[in-house]
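Excluded from the complex is one protein chain; the other protein chains are retained at their positions.
Naming follows writing order (A and B), and every chain is counted from residue 1.
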Amino acid sequence: MAEVATRAIGAPVRRIEGRAKVTGAARYAVEHDPGEVAYGWIVQAQVARGKITDIDDAEARSQPGVLHVLWHGNAPRLEEVSDAELAVFQEPRVAYRGQIVAAVVADNPEAAREAARLVRVKVHEEPHDVGLRADHPHLYKPDKVNPSFPSDTDKGDVDAALARAEVTIDHTYSTPAYHNNAMEPHATLARWDGDRLTVYDSNQGAAAHRAPLAKAFGLEPEQVRVLAEHVGGGFGSKGTPRPQMIVAAMLARISGRAVKLPVTRQQMFAFTGYRTPTIQRMRLGATGDGRITAIEHRVFEQTSQIREFAEQAATPTRVMYATDNLRTSHRLVRLDVPTPSWMRAPGECPGMYALESAIDELALAVGIDPIELRIRNDADAEPDSGKPFSSRNLVACLREGADRFGWADRDPRQRQRDGRWFIGSGVAASTYPAYQRDAEATARVQPDGSFRVGIAAADIGTGARTALTQIAADTLGVPVERVRVDIGDSALPRAGVAGGSMGTSSWGAAVAKACEALLAEMERGGSEAHADTKAEIEAKKDLARHAFGAQFAEVRVDGETGEIRVSRLLGVFAAGRIVNPVTARSQFIGGMTMGMGMALFEESVMDRRYGDYLNHDLAQYHVPANADVADIEVAWIEEDDPELNRIGTKGIGEIGIVGTAAAIANAVHHATGLRFRALPIHLDGLVGAGT
Amino acid sequence: MVDPQRAAITLAINGAEQHLEVDTRATLLDVLRERLDLIGAKKGCDHGQCGSCTVLIDGRRAKSCLALAVALDGSSITTVEGLADGDELHPLQAAFIDHDAFQCGYCTPGQICSAIGMLEEARAEGAELTPEAIRERMSGNICRCGAYPNIVAAIAEVAE
Partner (left out) sequence: MKPFAYERADETARAVSTVAGSHGHATFLGGGTNLVDLMKLGVATPERLVDVTRLPHAEITETKYGGLLIGAAVRNSDLAVHPLVRERYPVLSEAILAGASGQIRNMATIGGNLLQRTRCPYFQDVSKACNKRAPGSGCPARHGEHRELAIIGHSEHCVATHPSDMAVALAALGAEVHVHGGQGLWSIPLTDLHRLPGEMPQRDTILAPEDLITHVELPPLPLARNSRYRKVRDRASFAFALVSLAAAVEVDGGNVADCRIAFGGIAHKPWRARKAEETLRGRPATPDAFGAAADAELADARPLRDNGFKLLLARNLFVRVLTDLVDG
């Protein structure tokens, strides 16, 4: 019988941990059972700015079952940490409403919750400022934007080009604050064994969480172990340590017990990160036949008083369209608000909403089909840097999408109707950088001939565990069943976080390299190998590496009630090699669904008098529900790009959300003739649009 | 004297009788997760807004985060841990794997329990389960990963 060649990469391998997830066997952070356990509960500040003068915890402590109440007056001192959000209970200042000011630990969750309610925090309140405005007097230019891009760029002479342009577009777009709202709330289980600390934490990178935790408690990294085998989503908000991890470790130390500290859904709206609101001014200049001559993209955003996070919303404009005159800038203002952070495609996601809306407006202004306009302005080198692209298939995505969507049959006239429904369609481009970070991995052959690979990677639902298993299997030349990949443990070889859509590229390369090394080692009679990809990454050519895509949306708007339904979404992506078509499709669909939420439902509402996000639960902050998602189609262009990494991947976790909101907003405009430049598009402005 | 804030209850959980003394404040969800180590039911919101804690109470789907354990004395509960027959997965569990109807998996036990209850409701009503009907009936289960189309496909396959 002929041998069947194992080619796992590209095959629709089912999720390795699927069975554990559908049977309830998969354990997430605080679901581990450490024996005798105590329960923590967090107490939050109720003013946006001020100084705690006293905390009265007598009533809380008198509750049966309560072990301790911790606050700045009695908490252990921490070592200096770089992220001030982690310096919990170190000083009496309140930097934002909802900040952690005390915590309770008790025998059972009911007592912990009740005691937390009874802690009385006395604060000397100061006037606060939580309002982002494009003319805020305290706007400043950050040194760099996330992760390390220049804040401003300026090529050519934008002002002159705009003055000369036959057609100009000048509009301001805005996006509200959005919360990641992963399904599993942040949570930590902490346990001390002497001076060794073990935490089960819901996060996107065990290794990345170990270092700051060790530092805060003055420990060597080897004394700390962070485990995150299964993680209920993160979307960026679990990429950096959150303060509950520190609090859990403190409570465990003080109580001498293992402590479970779950963050509540409501609390997640304060101290676990969110996407900054943005105000974005877009100016485009073009010739009458739609050639772009100038682009200016100016972004205004907020950050907190205690930590700078500068979302790189203008960076996609540095990548997208060919133009000789290109200027981008980011301005921040420090407000008395929670610290914003990563949320799925930070930068690209809000930035492309603005850029791709403006491009749609330009297409209408010059009377050119929006797909044709984009094709006409495609860039053959990265517009800002001039670097060549390793590969760029934006045009192929647009063409393929147009075919699949039936774009040729689209009547460009607005306000087409089907009874009382307006129907319209829209398109937008998508892009996301193809990053790779160095990582290490080990591979070992077991006595029974199976293989075991280890890397401190994370699978937050991306399918990383499965993809890495496929990569290992192919490299070793064995079926996936013979390989087990261990992840989610800081004791494993060092790896970066699941973020920046670089998991498969970064970890996969290390896994492949380790497996290759193991094969060589086995020839020499060995059974274990270790690999580090640092050198090969440093040797990479200086190219622009990005994934691209095209998003199509069809919407129906009830002309009487203003209700909007997304009847179809299509995304076509060029994201390098697709390791697993099943899990990749799920990732794209998930991103697009979140993009629909961004466009139509999601918005973190702040009452400025109070200064916190008011609609802090899932009944008020609306993420898409099942009934909202009618028909999502996903396709991709095969790319064979040798300049990326060993695996040939560009990353797929984030590009799915990029451009979706613009495609939907453009479709709403096509349907109704109304242009909404502030997200989300609620029905308020569409009621009676048909009359 | 008996403590009025505690109560002795009996629950039949996945077929096994459990005699428990509970704090009257304890929800079924917390009793399952913290007392019985049945961590299949998840806590995504603790306020009835996400569906990840869905279990079957006396055969009907319910959100265990809003159910006080003390009020359920005498009930029978089925959690995701009670669905498979030994190694043999429940058809919905198998369909969820086949259709990749989850990503992070955190909403998944709730989706599966909800779907079981929903299929039974539709059967009792004699209602037709179009994809649209499945979507509406499953809208009490939020999936932030956005696995909805695959969830609907998995359920539709089993519904047939």
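The rule we apply is simple: contacts are C-beta pairs under 8 Å (C-beta built on N, C-alpha and C of every residue); 3 or more make two chains touch, one makes a residue touch a chain.
Everything quoted here is computed from the prediction, not taken from an experiment.
S.K.: Which of the chains on display does the removed chain touch in the whole complex?
M.R.: Within the full complex, the chain left out of view touches A, B.
S.K.: Check each of A:R14, A:R27, A:R113 or A:H530 against the chain that is not shown and name the one that touches it.
M.R.: A:R113
S.K.: For a quick check of understanding: of A:R399, A:R565 or A:R675, which residue touches the chain that isn't displayed?
M.R.: Hidden-chain contact among the options goes to A:R565.
S.K.: Among A:A58, A:A163, A:A520 or A:A619, choose the residue that contacts the chain missing from this document, as touch is defined above.
M.R.: A:A619
S.K.: Residue by residue, what part of chain A touches the chain that was omitted?
M.R.: On the chain A side, contact with the omitted chain comes from 46, 110, 113-114, 117, 420, 560-563, 565, 600-601, 605, 607, 609-610, 614-616, 619-620, 622, 624-628, 682-685, 687-688, 691.
S.K.: Mind listing the chain B residues that contact the chain we can't see here?
M.R.: Where chain B meets the chain not shown: residues 4-5, 7, 23-25, 27, 46-48, 51, 54, 57, 60-63, 66-68, 70-71, 73, 114, 117-118, 121, 124-125, 135-142.
As a convention for this text, only the chains that are shown with their structure count from here on.
S.K.: Which stretch or stretches of chain B touch chain A in the complex?
M.R.: The touching residues are 23, 25-26, 30, 33-34, 37-50, 52, 79-81, 83-84, 89, 93-94, 96-98, 100, 102-109, 112, 132, 134-136, 138-139, 141-152.
S.K.: Would you mind writing out the residues of chain A in touch with chain B in their complex?
M.R.: Residues of chain A touching chain B: 14-15, 17-28, 31, 33, 39, 108-111, 114, 181-185, 230-233, 235, 262, 264-265, 460-463, 582-583, 585-587, 589-594, 617-619, 623-627, 629-632.
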